[in-house]
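Of the protein chains in this complex, one is absent; all others appear in place.
Order of writing sets the chain letters: A, B and C. Residues in each chain are counted from 1.
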Amino acid sequence: MADQLAIGSRRGLRPALPLLLPAYLWLTVAIFLPLSAMVFFSFMTDLPLAGKEWAFTLGNYAAFFSQSLYSTLLFASLRLGLEVTLWCVVIGYPAAYVLAKVLKGRSREAIFLLVILPFWSNGLVRIFSWAMVLREGGILDTALNAVLPFKINIDLMYSYPAVIIGLVHSYVPYMVLTCYLTLQAIDDSLIEAGRSLGASRRQVLWRVIIPLSMPGLIAGAALIFVPVVGSFMEPRILGGRTGTFYGTVIEDQFVAVFNWPLGAALSFILLAVVLIILALAAPVLRKAA
Amino acid sequence: MRMPRLTAFLTATAVFVSAFTLAAQAAEEVHVLNWKGYGADEPWAVANFEKATGFKVVNDFFNSEQEMLTKIRTNPGLYDVVMINAAFNDQAMAGKLIQPIDVSKLSNYADIAKDKAGSPMLNHDGKVYGVPWVWGLTALAINEKSFDKPPTSIAEMWDPAHKGRVIIRDDAVEAVQFGAIASGQNINDIKDMDAVKAKLTSLMPQIKTFWSSENDWNQMVASNQIDIGTYWSGSADRAKTHFKLPVSLVIPQEGAVAWLDAFSIPVGSKNVAGAEAFINYMIDPKFYVEWVTKVGAPVSANTKAVDALPEDAFNRKVMGSPDVAKRIQFQAPVTDEQREKYLALWQELKVNVK
Amino acid sequence: MAGVQVANVSRSFGAHKALDDVSIDFADGGFYALLGPSGSGKTTLLRQIAGFDFPDSGRIAIGGESVERVPVEKRRIGMVFQNYALFPNMSVADNVAFGLSVRGEPKATIATEVQRALDLVQLGKLGGRKPHQLSGGQRQRVALARAIVTKPRVLLLDEPLGALDKALRVDMQIELKRIQREIGITTIFVTHDQEEALTMSDRIGILRDGRLVQEGPPEEIYDRPESEFAATFLGDANIFRGNATGSGIKLPDGTTIAASTGASVPAGAKASCAVRPERIRITTGAAKPDPANANMLRGQVSKRIFAGNNSTYFVDRDGQTLKVIVQNTGAERLAEGQPVVLSWSPDSTVLIAAA
Partner (left out) sequence: MATTRILEGLGRFYIVLLLGFLYLPIIIMAAMSFNASPFYQLPFEWTTDWYQSLWQNDQLIAATWNSIEIAIITTLISTVLGSMASLALYRYEFRGKKVLQALLFPPIAIPWLITGTAMLIFFFGVGIGRGLIAILLGHVALALPYVIVVVSARLQTFAPELEEAARSLGANQWQVTMRVTLPWIMPGVIAGGLFAFAVSFDQFVVSYFLSTPGQTTLPVEIYAAIRKGFTPEINAVSTIIIVVSMALMLLTARFFKFGGEK
């Protein structure tokens, strides 16, 4: 094991700096410093503008704990994030596998690009279109009734499933792509070796392929779970009256009542919870790998 | 669509931060601050005004009252005319953002309905701080396909027959005020919040979704997804006449929320004469008729302007009827504390509906 | 080409001492094996020589030039990795050409040199293939060609044959040796396979827990191991432990074993004797005392393993099991349970001072 230590990474921050600095300086100027200002605001009673009175307070954070509304919504948002992530794994991973291991040649590159392309359209226009599909008398309803011999009413619009569908649609490409990147790097001979050792397809999948593609799965899951927990647009538009989530409450604080300090405090609580979940999940996932 | 409010907020923020970039202003220019697409920026109107007076109009827009206040607060001296909802006039005056208007310079001022011109919201210490322009209602609108004859009561929204086909605006203040009307209270002095809450709680299961822009409403009707919901009077008229949608406005017997928009002159205006000329032009019957005909507009505060409309015009026949005038309640200023309280209630209702 | 001097090199990873004051002199043109169990520090030492890692203390010189602070790319070495590390995006020829091309050699020179190197490893016709289209042995040869085409001063091999199957490995051992002779390059390779070390190298260094245990030609280490570890790690040995007598040792039960090679240990000190299994004669019944095989013990056969050209007998003697290897010459086989006499010469017995 001692020999292993020497392999791979080199030590020291200094040689890494020239590569790291540009990106992190950029992030510092454009994200970290501004967000620090927001952290500052989150401890204020009011915004320091136009002669308004303000003082330091912990009240904005205390609000989260004093009203069960916020924790209920945060829990609902976490559940939403988890469900969307799971659906993305279920739908995206097999697609990534087929792309990386079944399809060969140029069609693979083309499909890879086709998977990303919907991303380049406007998010709001996409959601509008989903409304077309999901509502009663919409595309899905009409199509199913045209095929099925009996009459059914499909009205998924303005419901929890509609939110899930919209979010999965928006985020599944992340999963396909990150998994594709790691799956495509797995040498086919490893799979053959697994098969030659008498493992069934399923065993090879569980014991060879999935562990080796774990970095992609983890990256994809993080890129999906994290923004979904804070999302507000899809829940609001597709969820109708059931579309209130933690993200929409934060949005309200900023947009409807101009209470930035409370909105900022709620966001940082969200950030802390998400980071804790990632930190707890990472070792478990890594062990699975 | 959620977006208008979001957009409003964004603009507000952007403006407040960049407040100090002042443009140099020529004396003959009139800087007008108003909603986008709200009469004052109609190209034909601007052209007519410029031809008649020689002043040049420079339009700027806001997307929410908060943004409007921020803009005049952070750009002293930039604007000459600002359109302020009467409910916010008080706040603007208290913040020393607007100045008294010499109404003797406005030839059309005398024709303004007395109740509007004399509104305590626009007059302070005997001085006029706002010239009433147009007014409208937040009432009910129905999908004509779903009703043989229009309902008359707000209770229609609670009718189980419309379960899942009711729509209301995603706005805490408006929702609470509607709850007040439904529970027989004064929207500006809600005594029994529990009754409001109970009313709204029982309404929630009826609701399909929340709307936030005209476009939402019109789409929902166009795809026949709703029967009834809250709507703005001007928008309902536009949906019917302009977009040919099966929409008609209902002013329930219990009442409706009315709002009044007025023009003010900010403190520090460099062209008060131009401002007065512009405001006078805005309340002129000729402009109003053209606005209604070409675009569709709310009800003018100028009685002569309304009388200049055809007999059967919606704004004259329906909105002008004394019966309606009795039922409506004009919206008074809402304090920040009330706003927060309403939002908390509204959020609680939305969470519990899940 | 050049020799490599490693002097007093130490390297720690946290609390773990991967190399502890190691000094070895690799003379020019020799073929060296670094042998040791996993975790012994042999790969760390190789990586120090290569320049992937720098020593905490000590000196490393290549061709007399001190390099312990010189990065890999300036050391002019060639290296073959355990998994070959062929560039997957390049063809075989491009892989081999890489070192020359980063140096900015003219295209024509590169082409000639690459072809020569590929011919040398007998892959002259496969230059256009991609690495994943090659067999394990072929990949190994490409890696070798790639490492030597730049005419490095030293060739470093990290378990180069570890990934090959047994038959292929023997072929490659011969091949590697041939190529090394042909170009005469100083070669250092790391292995945990004692047979590989014995058959291929001019000298062997045995490492254990970061320390150099013994260094020398294979015969010398085999015949005169200086520690029980060296005796048992390189080849097989029967070890007897007791107290030194001046000419051998005395076992706890009083038996003496004479030894005429190995360390000199003062009488009375703890010491051990090592005897290779193939040096022991095994006979039945009473054997005549024989001055040439002065050491004699009695025991009982507990097991016999037949391996074609020879057989291994396990003989129980007073709680210890001794190993004896006998060539199968057609003579009578000994049955399990049969009492036997073991005898061997003091010349075949190495005296080892207790650690």
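By definition in this document, a residue touches a chain if its C-beta (ideal position, glycine included) is under 8 Å from a C-beta of that chain, and two chains touch if they have at least 3 such contacts.
These figures come from a predicted structure and were not determined experimentally.
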Exercise for review: Check the whole complex and report which displayed chains the hidden chain contacts.
Suggested key: A, B, C
Review point. Per the definition of touch given earlier, which of A:I91, A:A199 or A:A281 contacts the omitted chain?
Key: A:I91
Check your understanding: Of A:M44, A:A76, A:I209 or A:A222, which sits in contact with the chain we cannot see?
Key -> A:A222
Practice item. Have a look at C:S40, C:T150 or C:Q173 and name the one touching the chain we're not showing. Key: C:T150
Exercise for review: Write the list of subunit C residues that the hidden chain touches.
Suggested key: 50, 52, 71-74, 76-79, 81-83, 85-89, 98-99, 102-103, 130, 132, 146-147, 150, 156
Exercise for review: Identify the residues of subunit B touching the omitted chain, counting contacts across the whole complex.
Suggested key: 1, 3-4, 6-7, 10-11, 13-14, 17-18, 36-37, 63, 213-215, 218-219, 221-223, 243, 245
Check your understanding: Which subunit A residues would touch the chain omitted from the figure, given the whole complex?
Key -> 7-13, 15-17, 19-20, 22-24, 26-27, 29-35, 37-38, 91, 94-95, 97-99, 102-103, 106, 108-133, 139, 169, 172-174, 176-178, 180-182, 184-187, 212, 215-216, 218-220, 222-223, 226-227, 229-232, 247, 250-251, 254-255, 260, 263-264, 267-268, 270-271, 274-275, 278-279
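Just so it is clear, only the chains that are shown with their structure count from here on.
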Check your understanding: Of the other chains, whose C-alpha centre is the longest way from the centre of subunit C?
Key -> B
Review point. Which chain has its C-alpha centre closest to the mean of all protein C-alpha atoms shown?
Key: A
Check your understanding: Which whole number of Å gives the spacing of the CA centres of subunit A and subunit C?
Key -> 53
Review point. Can you give the whole-Å distance between the Cα centres of subunit B and subunit C?
Key: 91
Study note, to complete from the structure: CA centroids of subunit A and subunit B: separation to the nearest Å works out as 39
Point to revise | Per-residue multi-chain contacts in subunit A, two or more chains | key: none
**Study point:** subunit B to subunit A touching residues, read off their complex
**Key:** 1-3, 5-6, 8-9, 16, 66, 70, 73-74, 170-172, 204, 207-210, 219, 223-225, 336, 339-340, 343, 347-348, 350-351, 353-354
Revision key, fill the gap. The answer for subunit A against subunit B in the complex is residues 49-50, 69, 72-73, 76, 124, 131, 135-138, 157-158, 233, 236-237, 240-244, 249, 251-252, 254-259
